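What you see is the complex with one protein chain gone and the rest in place.
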Amino acid sequence: MKLGRTRLFASDRTVRSFVRQGLWRAIALALLWWILLEGDRKGWWYGLPVIAAATATSLWLAPEAGQFWHPVGLVRFISFFLWQSLRGGIDVALRAIDPRLPLHPQLIEYRLRVPVGPAQIVLMNTISLLPGTLSVALHPMLLQVHVLDGRMDVQRSLQQVEAVVAELFEIAIEQ
Amino acid sequence: MTVSAWVFDMVLAAGLPVLAWSVLHTRDLFKAVALFIAYGLLIAIIWVRLHAPDVALAEAAIGAGLTGALLLDTLGRIGSRDTIESDASQSAAGERDQDKNA
Amino acid sequence: MTIWDWLSTALLLIGAFFFFAGTLGLLRFPDVYNRLHALTKADNVGLGLTVLGLAIQSGSWVIALKLLLIWLLVLVTSATAAHLIANAALYDHVQRWRRS
Partner (left out) sequence: MEVFYFSIALFLLLNVLLGLVRVLQGPTPADRMLAAQLFGTTGVAMLLLLAQGMGIPALRDVALVFALLGGLTVVAFVRRSWIVPDENGER
């Protein structure tokens, strides 16, 4: 590489944030390695080079700093998600074992308020695991959702999910 | 060995030849590939029961996953659904149209 | 049997029930979209309860974390897979079933 250091990094601050970013990722990967090996101590001889290589690869492929999720938003999201997905499982299980097969499927459209990007992807995948809703197609600001029972108030619960996801990403959406 | 482990092994042993036969017998290529993937995963579980987790890992990754993906890719290239002319795939197509018109 | 053993037994049994309901939905529901609902949601809850039951029995924090990691991985892949299949089905004009 012929680029000088000054060209690669605009200032010392960028260098420092780059190093900090790498450190965080290395810690996260080391934790992952520890979990995968179920706490086996001998594994670190292989682990350290692997972690170093993985950190370098991740910095190379995605150099820009990731956004840290807001801790309060994260806790709210996880508790909301666990409870709702349990409800979703119970709902669909009851429909499956009911001899009358109580289904009233519909394809609805939902206007998104969160911007294009990771927030929409997280929202889309979350919706698929919640009671009676399944994301079918994502257009820039419109989501097509398949619902098991069109008589439920889906729009309202979708707005609720969106609010929780928006809080996770610290995005302000109009109510 | 407990009774439930024995029954588990027997079900595996009975399921495998049935699945293998249906992979070979079916004339709908896509169905054969889907069954083949299921067959690979079943074999992986059999390796597990034979106390060979490493072989099971290889079977799941290569036998079912990689080979399955390659076969699906191949099907996409040769266009299995529409070019294989046989009574079996004809009836499968009929079923499909019925489903679409239902 | 301690209280933890009972709890984990109950979780595993309920988890197995959810798997059964998922399979039942896969067989009974009328079109591919509805079947996707049954399979992804019921099976994920089933796996979650199974993982919880096993984590209680494992008696080790690392193993519990690993089980949780596997569950998270399944959650992400199955939600993505369900969306991809539904999207492809819509693109392929697979008709949706309507109650007549």
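All chains are identified by letter, namely A, B and C, in their written order; residue positions are counted from 1 within each chain.
Just so it is clear, a contact is a pair of C-beta atoms (placed from the backbone, for glycine too) under 8 Å apart; a residue touches a chain by one contact, two chains touch by 3 or more.
Predicted model only: the values in this text are computed from it and were never measured.
Colleague: Under the stated touch rule, tell me which residues of subunit B contact the chain that is not displayed.
Modeller: Those residues of subunit B that touch the unshown chain are 2-5, 7-8, 11-12, 15, 19, 22, 30-31, 34-35, 37-38, 41, 44-45, 48-49, 51, 53-54, 56-57, 60-61, 64-65, 68-69, 72-73, 75-77, 79, 81, 92, 95-96, 98-99.
Colleague: Against the chain that's been left off, what residues of subunit C make contact? List them.
Modeller: 5, 9, 12-13, 15-16, 19-20, 22-23, 26-27, 32, 35-36, 39-40, 43-44, 46-47, 50-51, 54, 57-58, 63, 66-67, 70, 73-74, 77-78, 80-82, 84-85, 87-89, 91-94
The criterion applied here is as follows: only the chains that are shown with their structure count from here on.
Colleague: Distance between subunit A and subunit C based on Cα centroids, please, to the nearest Å.
Modeller: 18
Colleague: Mind pulling the residue numbers of subunit A that touch at least two other chains?
Modeller: Not one residue of subunit A touches more than one other chain, so the list is empty.
Colleague: Please set out, as single numbers or ranges, the residues of subunit C touching at least two other chains.
Modeller: In subunit C, residues 31, 97 touch at least two other chains, as defined above.
Colleague: Can you list the residues on subunit A that touch subunit C in the complex?
Modeller: For this pair, the touching residues of subunit A are 32, 34-36, 38-39, 85-86, 88-97, 101, 103-105, 107, 124-126, 128-129, 131-132, 134-137, 144, 146, 148.
Colleague: Quick check on the complex: what are the subunit C residues that touch subunit A?
Modeller: 17-18, 21-22, 24-25, 28-31, 33-34, 36-38, 40-42, 44-46, 48, 60, 62-63, 65-66, 69, 75-76, 79-80, 82-83, 86-87, 90, 96-99
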